[in-house]
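There's a structure below that I have some questions on.
Apart from one protein chain that is not included, each protein chain of the complex appears where it belongs.
Moving on, here comes subunit A:
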């Protein structure tokens, strides 16, 4: 049985406001993210080949001491609570300045799941429910678009 095209990601997919290139600077990514108020931006080569996603949480993390956000699966309690740190705005800005010229490619999140245009809407729902705000749609390694919570909510709520 052929699936109803309405139930596939292709039908809810949208185009991201910006597609970053791997050698764009982190500063330009930060600017785009603040300007468009998006939770994450896709990164792709000039020919459209998908590279990864840059989430806003990464930018928040980079402004803080590294031990506060580093993942350590083996030692779950090696993280400090950090309540004692009294960093000022200037301290936070200093850390972001230190990485502002890094290429975006160095900071992409390898854990972000990717969906195909013909995967089901339900499949996207499961990821979005697991606290993913935005999913890249990739086919033959090419970035086709994104499925965001807004795309899905609009469709389910019959809005627009």
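We adopt the following convention: a contact is a pair of C-beta atoms (placed from the backbone, for glycine too) under 8 Å apart; a residue touches a chain by one contact, two chains touch by 3 or more; residues count from 1.
Criterion: contacts and distances are computed from a predicted model.
Asker: Choose one: "Threonine/serine exporter family protein", "Inner membrane protein YbiR", "Sugar ABC transporter permease" or "Peptidoglycan-associated lipoprotein". The correct choice is the protein name in UniProt for the chain not shown.
Answerer: Answer from the UniProt record of the missing subunit chain: "Inner membrane protein YbiR".
Asker: Considering the complete complex, identify which of A:7, A:57 or A:91 is in touch with the unshown chain.
Answerer: For the chain that is not drawn, the touching residue is A:91.
Asker: If I consider the whole complex, including the chain that's not displayed, which of A:34, A:70, A:126 or A:153 touches that chain?
Answerer: Missing-chain contact among the listed residues: A:70.
Asker: Could you please point out the subunit A residues that touch the chain left off the display?
Answerer: 65-68, 70, 72, 74-86, 91
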